[in-house]
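Removed from the display is one protein chain of the complex; every other protein chain stays in position.
Naming follows writing order (A and B), and every chain is counted from residue 1.
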């Protein structure tokens, strides 16, 4: 029962770039249906974990178990077809195509074992465009739309792939507070409707707190804490990682 | 090109019918010129599929033309009929494209373009030196059709026209299909495409095989038509260069681009040849420079921009 509840297991995963240990023996589990926050200061290794888990970079060592299979030697497209998908911190739109075509590609490819003929895929793409609120822009070229719309487009595109697990890499970056608010509501709603499991990556702590069920904190490529938002926010190691040693001491002395 | 699908289909059918009957109204010289135009359009479609749609410039694509031509020459030399040898020629070209494509399609941008030139050059040398089989650098002859020249030329005219129509239609259908979205995504952003579940290697190899298929059939027809071929001629890098220019001028990544480009460039060089005999290279070069500068999106791109602008103007008028 418990076992079945775990959809993704990351086991002593490491990724080195030469001498730099960007990810260093990191282990954690992701439960089916949860939103797991993955936070850490700049350069902590969040994007690198995403890149290794989704097959963009080869691992140095460790394993990634997705629904009972080790996916850590598969190619990105194979992993995507199994139902594990990601957005990019720096958006990667398909330049030269319209918003609708971008989403359609996600719908046509993406997870396998579903109906991806042209008619079905187009219908799904249109539904999802409506869901994220991009209908008025669907015929615009992606080169002609604003950054918030691009982020929405990318979100719609991964949704159209109908994944089970979704890594969202700093989807809020570059948005203003009002847009962040709107986007969080959208993410929560979609998660519920589509029964998604989400690994939610942010380096701004505040943004993650409200949305995550649990949080994993990375620092210098290592996992330093794992727990509920409350536990994490009061953890001195986390405060230290974010604000430096002196501040951590002050907080501890006061508390 | 225009927005109404039915009008488009109608225009295209009318166009095809006109071309079928055209040889009755023009001289034999022009029949040959237009046959060449069809041939260039076919090769250019092959480049368009790879470069215009997928973003991989196959600078060495002439090798498939050469392979098609030589397999035809060798096979017919051994007494096979053209129709028996044609599938062999196409199959060989496809095999070559897969064999070369698997390692080389991992390379991006410049590197891919250059690697294909290298392969083309290496194949050329092989053909030049395997004298016993290919006739070597001196070239080789094919059986001549036992009919009057006029009948023969009409026959090749129609065959090349059919090949152009089939090539264009096939590529059109591919582009509109799931596979087509796959290869367009590779041009747009290969990393994103891969992470969206697109097996990029598979798409690239198949696309090149399709490109090789049509290019090799053009080569096979050409060899039979000329009844004499030389290695330098059918493996000439200029074939690729010309057809790249044709694609650019017609409009890269547009289905009618290669056809329009082939007509414009070929008719242009006809004029240049006859008027500026001694300067035709320079005039051609300058023409290319001018076109690249002033019509960078090609003719179809320029028309699309024009239509778009007019629509915007109309909309503005309505809202005022």
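In this section, a contact is a pair of C-beta atoms (placed from the backbone, for glycine too) under 8 Å apart; a residue touches a chain by one contact, two chains touch by 3 or more.
What we mean here is this: contacts and distances are computed from a predicted model.
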| item | value |
| --- | --- |
| The complex's invisible chain, by UniProt name, from "Nitrite reductase large subunit NirB", "4Fe-4S dicluster domain-containing protein", "Carbon monoxide dehydrogenase" or "Branched-chain amino acid ABC transporter permease" | "Branched-chain amino acid ABC transporter permease" |
| Among shown chains, those touching the left-out chain | B |
| Selected residue (touches chain absent from view) among B:59, B:156, B:208 or B:225 | B:59 |
| Selected from B:35, B:51 or B:300 as touching the chain missing from the view | B:51 |
| Listed residues B:14, B:84 or B:281, member touching the removed chain | B:281 |
| Interface residues of chain B (partner: the chain not displayed) | 51, 57, 59, 103-104, 106-107, 109-111, 113-115, 117-119, 121-122, 124-126, 128-129, 237, 241, 244-245, 248, 252, 278-282, 284-286, 288-289, 292-293, 296 |
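To be clear about the criterion, only the chains that are shown with their structure count from here on.
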| item | value |
| --- | --- |
| Sites on chain A touched by chain B in the complex | 54-56, 75-77, 80-81, 85-86, 88, 92-97, 101, 104-106, 108-112, 116-118, 121, 157, 161 |
| Chain A-facing residues of chain B, complex | 177-178, 181-182, 184-185, 187-189, 191-200, 253 |
